[in-house]
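Just passing along the structure, written as structure tokens.
With one protein chain held back, the other chains of the complex are shown just where they sit.
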Amino acid sequence: MTDILQLLVYGLVLGSVLTMGAIGVSMIFGILRFAHFAHGDFMTLGAYLGLTFISAFGLSAWWALPAAMVGMAVVAVFIDQVLYRRIRRTQPVILLIASFGMALILRSLVQLIWGSDNQSYATGIQFPWRLDWLGGIRLKPDHLWIVLISLGLVMAVHLFLTRTRLGKAMRAMSDNMDLALVSGIPAERVIMVTWVIGGALAAAAGVFLGIDTRLHPVMGWSALLPVFAATILGGIGRPYGAIAGGMIIGVSMEMSTLIIPAAYKPAVAFAIMVGMLILRPQGIFKGTV
Amino acid sequence: MTSLLEARDLYGGYGGVDILQGTNLRVEPDEIVVIVGPNGAGKSTAMKAVFGLLRIRAGEVLYKGEPITNAKPEQMVKRGIAYVPQEKNVFPSMTVRENLEMGAYLMKGDLSKRLDKVYTLFPKLAERRRQQAGLMSGGERQMVAMGRALMIDPELLMLDEPTAGLSPLLIDETFERIKEINAQGIGVLMVEQNAKQALAIADRGYVLATGRNRHEDTGPNLLADPEVAEMFLGG
Amino acid sequence: MELTGIASYLVSFLTFAGVYAVLALGLNMQWGFTGQFNIGIAGFFAVGAYTSAILTTPGSPAYLGGFGLPFLVGLGGAVIASTIIGVIIGLITARLRTDYLAIASIGIAEMIRLFIKNEDWLSNGVRGIAGIPRPLQGTPLDTPLGYLLVVVVFVVGVYFLVERAYASPWGRVLRAIRENEPATAAAGKDIANFRLQAFVLGSAIMGLGGGLYAHFFGFLSPEAFRPLYGTFIVWVMLIAGGSGNNRGAILGAVVVWGIWSVTELFTDMLPAEHATQGAALRVLLIGVLLQVILVLRPQGLLPEKPPRLIARQRRSR
Amino acid sequence: APMKIGVLVPLTGDLQSYGEPALKATQLAAKEINAAGGVMGEDVQIASGDTQTSPQPGVSAAQKLVNVEGVSGIMGALSSGVTIPVAQSVSKPGKIPQISSASTSPVITSLDDGDFLFRTVPSDAFQGVALSQITADKGYKTVSIIYINNDYGKGLAEAFTTAFEKQGGKVASTVAYEKGQPAYRGELQQADKGDPEALVLIGYPENGQTILRQALEGGYFRNFVFTDGMKAPELVENLGAEYLNGSVGTVPQARDDSPGAQHFSTAYEEAYGAVPPKPYLDTAYDAFYLMALAAEAAGSTDGVAIRDHLREVANPPGEQVGPGEFEKAVKLLKAGKDIDYEGASGSVNFDENGDVPGTFGEWTFEDGKIVTKRIFEPTMPK
Partner (left out) sequence: MIQIDNVSKTFGGIQAVRGVSLEVAEGSITGLIGPNGAGKSTLFNMVAGLFPPSEGRVLLDGRDITGLPPHKLFHLGLVRTFQIPHEFSRMTVRENLMVVPPGQSGENLFNAWLRWGRVKQEDSAVLDKVDDVLDFLEITHVADELAGNLSGGQKKLLDLGRTMMTDARMVLLDEPGAGVNRTLLGKIREAIQRLNRERGYTFCVIEHDMDLISALCDPVHVMANGELIASGAMTELRRNEQVREAYLGGGMSGQMGENARPSNQGDAS
């Protein structure tokens, strides 16, 4: 029982990371209609930006987080302006392939700038609290923070999307870009905001991953497929669904080792996803029509 | 007095050949102007060009005397021009109410007055305010589309076939509404295939064919012209 | 036959490109014609490669087979196996929309790879299968050039079949499905059936590509079928070449594999101390070149154009 | 024409951090050889190729080396998954000798390579025995294994288990891990079953570091036994010295008191700074050196001729020459004498399969440093 609870805790941590990535993927898909394959490398770059802030200004990882988020938001908007904007009027699949090329570019940049060895934010190990009232499960302060901050960010995004006009305009754009233009919705600005949110959350995911594990130029790329799985599970274009998707994928990946050989672990995310697609193709929460 | 809208000698298209071959359009304040013509004549293209959705290669568009050639749609809305496209004119996954709100995206302040106005014009929309627009019948969508455009309290309303797919009752109503709207001092430029009815309420009309102006006259005169009737209005 | 250095490099380069061209043609059938977003190419690729390898290698106690059968039997097996897998996956995913099919297919491909990786009895697992024979052994044509000829024959053959299919009424229905399913159904076409046919045929072609790959390399391990080189590069080839255009698919394979290989010559000019940075720079360059193609020619180098009407020229109006 | 040797290593992709030092080691060898007058009087050149840690680009790069650069031999590749297809589709048909410095897969021993594939690193079959020996020496009776799910990890895990059980030890559980996962706690939980005293971690730092961190944080393990793949200084930097103290590992390694090893480390340090405590530098150096010696002995840059002379210069009998003694070797060869190269990584004597036996080092973390405790030849327990 403790085993299960313990893995559940870990699953929630992993789920938070995936959620941060999946919300961005989901929003970008909703508005620009393409699966953003560079999102994993956004996470990587965000994590490394965090590293730079830590080593340059001596910040702690938690203070580097907002800085990395801002930095990544800027990078994301920049990339959109120089690349994606130029091909936005073509088919989505072109954007998809372009984002794939962008993934290659970002990864090699990270490698050129920061090198290819493992790095980490802080030396040392943080030992967990033992929660005896909860069957003796172990809980690390970092993990608690990761989950709490993720929750906060999710709430913020939720409020933004439902309470602000810009948030609603995003949904309008994802429905019918031409009509949004005709209605006077400043499409370019909305797209920019989408990238700001997507980039910032990707950076959060990257920094969380860096805090929890280590930094490596392929760290984000490796997490990309589970992030997609979470997006699908939640229903494409549904940021709230992404939360549920992220948590389900995270928890089931961590728990899977209880029943199947660990070598098949990466297949778990896919198996859930494929099963889901076949049984309920719109995702848990209906995806966009 | 300057015209509300004036388009002079427009040339432009979708990349290849020019669809518009020197089209001219003019709307005076308080006027209802109707464009009729065969399918594929370039009517929708002309509307899109005026509204900045299409690059105009030559010619100019003036709004109240100021040039707005190739300005962004956002600018058009800010200046008080509203446009309802012919196809895909609602946000399918948003509710009726949200569709209307999007129409007033650039407007600051309380929307409830404007919403009420649209709801009185189209009571059906009030009834269905929570329905997703994508799931509505063809005619219902047209209402949503019109309603969305009216949310900005425009000075010039551009409508591309507003009555296509509407029931006779609603067509009558729609034209009534258009007259009402016009009576409040809003200029209306519309493309119509329901030509007889449209020309009947029009101050002026254009007949467009292959991107050029073929006839221009008052509505009643065009209706009376046997050639126009034979060629474009269905006898 | 003696070949000079550059020529034999070219031979090997073209063999590679040829194998990829087969995969790109298979993808074109699924995506270019029908609009099926399969990003699980690596799965079919792997099934084809492993089937042919198991059938043609000499016996081994470590894994299933090998049966030491001839090359063509191996390829036939590759096609049959990937057809079967194609039918199964095609039926499972029949109801899925584009984006969902994409994600489901990549998931299934990864599952196939993990299966191959972990089921030693079948595929020798992570150790891989070595000693896959080349065809034409014992003949004077048992050279790299000979194998290139074999690959070219298959590329041409597949091109012919696929191009005919494209120009035929069959291809017309597929394109109609790609554009609008309800309308195609209303025109009396059994969309599920056509979609399945296209998916399976595309998969079979990918399996053939896998077989050609196995005999070119002589060794298979699950590493070869990771998404980057098993799937994405094929997509890049098709999109850069021109999706919907079979010649575009072939051209894309040559150009993209060219970029992938030739960029190395540029970075070789850097001093040797900077080899690591050079390699990263090269990947950067690949990424940038790819973007340049996409921005300048979003429809691909050879954009799709409606096939010439196969019937006699219509009377002039 | 001057002799050109291809160096085929991963410069991008998962194993890139091993590619760079290996390339440097060969550059060092080339520098020394050229300072000593070069091969047949001309400077030997290096052409590098990037495998991207994947077979397709690896083979393509090898093709380029052979056909465009016109190399006479290939040093590489590192991972067996690339080395084997290169041997089968490039070296063997092109009749070019290939020496891998890091591919430890047992498959290579029996591979039908037309005798063109060699390696300067012992097969995993031996390291498994060495690993079992140091584990037993530490006094561990029951251990668990977590290994990377590839040929390297699997081969070592199996060899270790066989040897360790023969020695009377017990393997509580064996878990394969997939690389690139964000977390490995499930794996650790599995490995924790059956009260193991230590974790035998066979893998690479890329994910190994995550596993270590999560093992420590989760309180699963405190004691570790590593293999060569995890001999990486960044672990200390990233995890903290105190947690690694006392953990031990094996690595294929020459006796470091041998003149060859000493020469190599001094020369490397002079040229590039401290020798990174990563494996497969000395083996790369030796592979390159042997290739040059064999060409000198053959008096030709033809691939087959070089291959035919590889064993002659590498194996006894003959006068021993070592790193830094190229000039001497040339003289001996010119005088018609037989030579026996004793390399930086050991005696490097090729058997009929192109394999080398080897000695292994036992290394450990001491106050944040990786130190070699001893060098030994493993013996299979009865």
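Letters A, B, C and D name the chains as they come in the text, with residue numbers starting at 1 for each one.
One rule holds for everything that comes next: a contact is a pair of C-beta atoms (placed from the backbone, for glycine too) under 8 Å apart; a residue touches a chain by one contact, two chains touch by 3 or more.
This is a predicted model, so every value here is computed, not measured.
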Absent chain's touching partners (shown only) are B, C
Touch with the omitted chain, as defined above, among C:A24, C:I103 or C:A176: C:A176
Per the definition of touch given earlier, which of B:E87, B:D116 or B:E180 contacts the omitted chain? B:E87
Per the whole complex, from C:I116, C:A165, C:M237 or C:L302 the residue touching the absent chain is C:A165
The one of C:E110, C:E223, C:E264 or C:E304 in touch with the missing chain is C:E304
Contact residues on subunit C toward the hidden chain run 161, 164-165, 168-173, 175-176, 178-180, 182-191, 197, 201, 244, 304, 306, 309-312, 314-315, 317
In the full complex, which bits of subunit B touch the chain not displayed? Write them out. 14, 37-45, 86-87, 124, 131, 135-140, 142-143, 161, 164-173, 175-176, 193-197, 200-201, 219-220, 223-224, 230-235
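The criterion applied here is as follows: only the chains that are shown with their structure count from here on.
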Subunit A and subunit D, separation of their C-alpha mean positions in angstrom: 38
By residue number and range, which residues of subunit C touch two or more other chains? 114, 117-118, 276, 280, 282-283
Subunit A: positions in contact with at least two other chains: 108, 111, 116, 261, 263, 266
Would you identify the shape of the chain contact graph, picking one of line, ring, star, complete or other? other
Pairwise touch list, complete, is A-B, A-C, A-D, C-D
Contact residues on subunit D for subunit A in the complex? 12, 14, 16-17, 149, 175-183, 185-187, 189-190, 205-206, 209-210, 213-214, 216-219, 232, 234-235, 237-240, 243
Given the complex with subunit A, which residues does subunit C contribute to the contact? 31, 37, 92-93, 95-97, 99-100, 102-104, 106-108, 110-111, 114, 117-118, 232, 235-236, 239-240, 243, 276-277, 280-284, 286-288, 290-291, 294-295, 298-299
Quick check on the complex: what are the subunit D residues that touch subunit C? 11-12, 16, 19-20, 23, 27, 46-50, 52, 54-57, 59-61, 63-64, 66-70, 79-82, 84-85, 87-90, 92-94, 105, 107, 111-112, 149-151, 153-155, 176, 178
